[in-house]
Every structure is written in C-alpha cells, then in structure tokens.
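With one protein chain withheld, the remaining protein chains of the complex are depicted in position.
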Amino acid sequence: MAEEFEPRIVAFLCKWCSSAGSDLAGVSRMEYPPNVVPIQVMCSGSVSPLYIFSAFNKGADGVLVSGCHPGDCHYIKGNYYARRRLNLVKKLLEYIGLEPQRFQMSWVSAAEGTKYTQIIKDFVKELKPLGPQTKLRRNP
Amino acid sequence: MAKIDDLKEEARKLLREGKVKYIIGYGAGSNGWLAAPLFIKKPEDVDKLVWDPTCVHNLVRFLVDEKRRKARQKQPDRRPVGIMVKGCDSRAIVVLLQEKFIERSDVYILGVSCEKAGVVDDAKLAKKLAGKKAKTIEVDDRNLFVITTDGGKIEVPAEELLAEKCLECRANFPVIYDVLSGEKTKRPLEKPFGSVDKIESLPVEERWNFWKEQLDKCIRCYACRSACPMCYCDECVVDSIHLAVSVDTTADEKARRIKWIQRSAVPSENIVYHLVRAIHLGGRCIDCGECERACPLDIPLRFLNKKLEKEAKELFDYEVGFDPDLPSLISSFRDDDPQDFIR
Partner (left out) sequence: MEKTLTKKAFPQWVKKLTSWKVYVPRKDEEGRWNYVEADGEDISLDVLQTTLPPKKIFFPQSEVFLEFAKSLEGDEETLEVKEVLPAAEPTVIFGVRPCEARAAWLLDGVFGGEPKDVYYWRRRDQTTLVGLACTPPPSDNCFCTSVEGSPHAEEGSDILLTDLGDKYYVRSLSEKGGALINAAKGLFEEPKAEDRKKVKAVQAESEKKIKRELKGARAVSEKLQAMFDSPLWDEEAMSCLRCGICTYLCPSCHCFDINDEVEDSTPLRGKRVRTWDTCQFPDFTMHSSGHNPRPDKASRLRQRLLHKFQYFVQVYDKIMCVGCGRCITLCPVGIDIIKVLDKVKDHGA
C-alpha cells in the first residue's frame, strides 16, 4: 500500500497561551494528528519572519504561529506586533506564489486545548492534497 | 526641467562658509551615462553640478557611508553633509530620520523638483538611441524629452522614456528639504502600485513560475543590497559577508554564527534571500528603484519590494517616507489592525 503523504508542520507556540493550550490538549488525552513539530517561543511577537522562511527552507510543509488573544498577551503588546508583522509575511508569501494554505496564524489561549486540536486537524487536512513543499526547500 | 542656479548658489555659500563638509550631487558621468555621483569640497567645483533626466541615482546611500566613515574616525568632523535629492530620494532621508539612523542636523538637503518630468530608464534610452551616443537630454515645455546626439535631436514623449518608478511616482518634489529648486507642480500619474497589481492578478502557479524564473538568474552579487540606502545593517542577517567582528568576539561565537542561508546561488537560497530582504524593507522601501537598476541581470526587484509598500497602505493606512515623526511600520500597531487571516 502506498504511503500517504504526511505533511510536517512547524508550529511556533507562545509559551504563556498557545503552548499551554497544546499541553492542555495533551493532558486531556485529546487525539490529534502527530504532524506537528512544536517550538515554544516566549511570545508570538518574538517570531521573526526569518524563522518562518527558514522553516520552509528546511523542508516544512506548513508553518503555524499561535499566540495569545488580543488584549491577553503576557507581555501586553507582543501579539499586536505579531498580528501586523505576520500579516505582511503572509501577503509576501502569497505574492511569491507559495500556496496560501501553508502559512497560518491563530489565537489559542491556555484553556483552548480543543481549539488547538481542531486547528491542527484542519491544517493537516488542508495540506495533504497540496503535497510536499518544494518551492522554498533547500534540497527538494 | 528645473534650473538649479539657485541651488548652486546655495551650495557655493555653504562651502565658502564651511557650513558643510562636502556636497553630494550629480555631475557629468563618463561611461555612456550622462550623470554620475559627484562629491564637491571646494566652492569653485560647484559649477560641475548638473541636473537633467539622467540623474537617476539615489544619493542617500552615501549618507550611510558617511556615517560609517565618522564611526571609524577618532575625532570626526560633525558638520553636516549637503546632499542633492529628488522627491523619491527625500523619502529615503525621511525613513532614515524615522529610524534615528541620522539626525536632521547631519544633512543639509538641497531638494530638486522633477516638476512634470522624471528620470530616464537606461534600457529604454539605449533602444531609442539605437547605437548613437547622447550628448545631452533635456525636457522642454511640451513635456517631451529632447535628446541631442551627434546626428541631431530626437524628441520622445515622456511616457516612452521615463523610468518605471516615475510612472508610479508618489512624490515628484522633495517632501523634506532645506532649499528647493524648481516648482511644486503635480504630475499626472499612472495608477499607483499598478506594477504590483499586475502580478497579483496572476494565479498562484503562474506567480511562482514568474518569480522562480527571475530569481534563478540571481548570482548573489548583493548589488541590490549595496545600492539600497535602507540596507545599512553592519551585519546583514541573511548573509554575513560583512560580519562585525571585534577583538572580543570569541572563536566559539564566530564558529557558531547562524547561517540562515547558504552562499551557493541555488534557487531556494536565492528566493529566501530576496524574501528576507523584502520583509526587512516592509514599511521602509520608498521605491527609488536602485536595486533593480543596479542588478546586472535585470531582476525585477521593484515589484517585490513594492508589494509591501502597497500592503502598508492598504492594510495599515501607512504611507512610507513622508513623516519623520511616524513610528516605523512594524514597531507600531492599531487596535483595529486586520485579523481576518487569523483563526
């Protein structure tokens, strides 16, 4: 039986909300696809566009950045900066011709384990038909 | 086209009174181009300044060099530097002021208005000349370019010879200046960001094919980065061909320095380099077009860097390079910034 393509997703999760949310999903024994490589960052505002391009360059099929809801950032304003900066990144990636579904951003709070699993499930479902990401990948 | 006699007079006065260290302006070039950057230290040399449609260069890049030069000297001369700027170039100065890279007192701005004209595109000019050599280029009252060659005069309507950036010009006279030569006339414009719209209208795969084909040509000479006034980082994050090393940098630090992209000119690395540069210019690129003009392989970099200028306007209502007191695009936010792309 041919192996189905399993997308690899790199997720930058802010420590105080989204990472905690993903932990809640784990502790509550919720099932969700194992395609995610989680990277904990202190705040979604600390995610540099370089990390995202580099993730694609190293072979990620999808990149997710997740932070606290607006108004709830542990560092007060970080997620507002992220909202602006990553909007620009998304527009630039679409402009260059990368499939728009490959880069996503979400607000996940520490209590939203279910939301996190749903986001990952949807993400994997959207990436499967697109196939492996070869455009920015270093050695396709 | 504006006559710069008043500007020259001001320049002479500044140099005579020692108010500026030197003046960066345009002078006669030698290699087929009619203008080249000129550095004037003596009042007698001011007569060498020229102003015509071949003054395409963005001289603001030399302010970056000046700052680096001052940093190397033990007792730097703190007088300002005089600089001749067009409308687009003055926006570059505004961005540098915004970022506090230079102080307002570091520059004495000699502004020149493009009035109803602009600067020429060298490829279009070469096509029109078809082998002849141009002696002078002027703009007459009918808004035609008049090229004088050995064989006579050629008249060309402005749109056929203007640089692409001039057709989408946002500021045809300087937005910041100490002295302004020429009139603040409004130019009829094409639709702003028209070049970006054209690419956005293509479907995803065609867009990719376009960019891949163009960026495959890249030989990573970094001329685009060297020509850009806004690429002034001492140590470029994308490829440290200028690594700021000091006596205190440990061997470990040098060995473990992160290499975001490799140096070989393979398509994936080329694309990531240009993407990172574009995002670092988000809200800072003022479309002087120097990157595209400098590129020896004619990669259409203006389209790439201008995209974020358009997004800054449309998404965040942010006009790049007009107000030096505005905070930079990505170090500011509004409560109602769009978030429809966020789940």
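Brief remarks on what is shown
Should a chain be cited, it is by its letter among A and B, assigned in written order, with residues numbered from 1 in that chain.
Everything below uses one rule, namely that contacts are C-beta pairs under 8 Å (C-beta built on N, C-alpha and C of every residue); 3 or more make two chains touch, one makes a residue touch a chain.
Please read all numbers here as calculations on a predicted model, not as lab measurements.
Although it is left out of the displayed model, the omitted chain contacts the following shown chains in the full complex: B.
If you put the hidden chain back, the residue from B:Ala227, B:Cys285 or B:Leu304 that touches it is B:Ala227. Touch with the chain that is not drawn comes from one residue among B:Phe39, B:Phe101 or B:Phe210, which is B:Phe39. Residue-level contact of chain B with the missing chain is found at 29-33, 35-39, 57, 61-62, 65, 69, 72, 123, 127, 133, 219-223, 226-227, 240-243, 245-247, 249, 251, 254, 262-266, 290, 293-294, 296-298.
By our rule, only the chains that are shown with their structure count from here on.
Spacing of chain A relative to chain B, judged by their CA centroids, is 36 angstrom.
For chain B in complex with chain A, the touching residues are 199-200, 204-212, 237, 260-262, 266, 268-269, 271-272, 275-276, 278-279, 282-283, 304, 307-308, 311-312, 315-316, 329-333, 335, 337-339, 341-343.
On chain A, the positions that touch chain B within their shared complex are 49-50, 53-54, 56-57, 70, 77, 80-81, 83-85, 87-100, 104-107, 119, 135-140.
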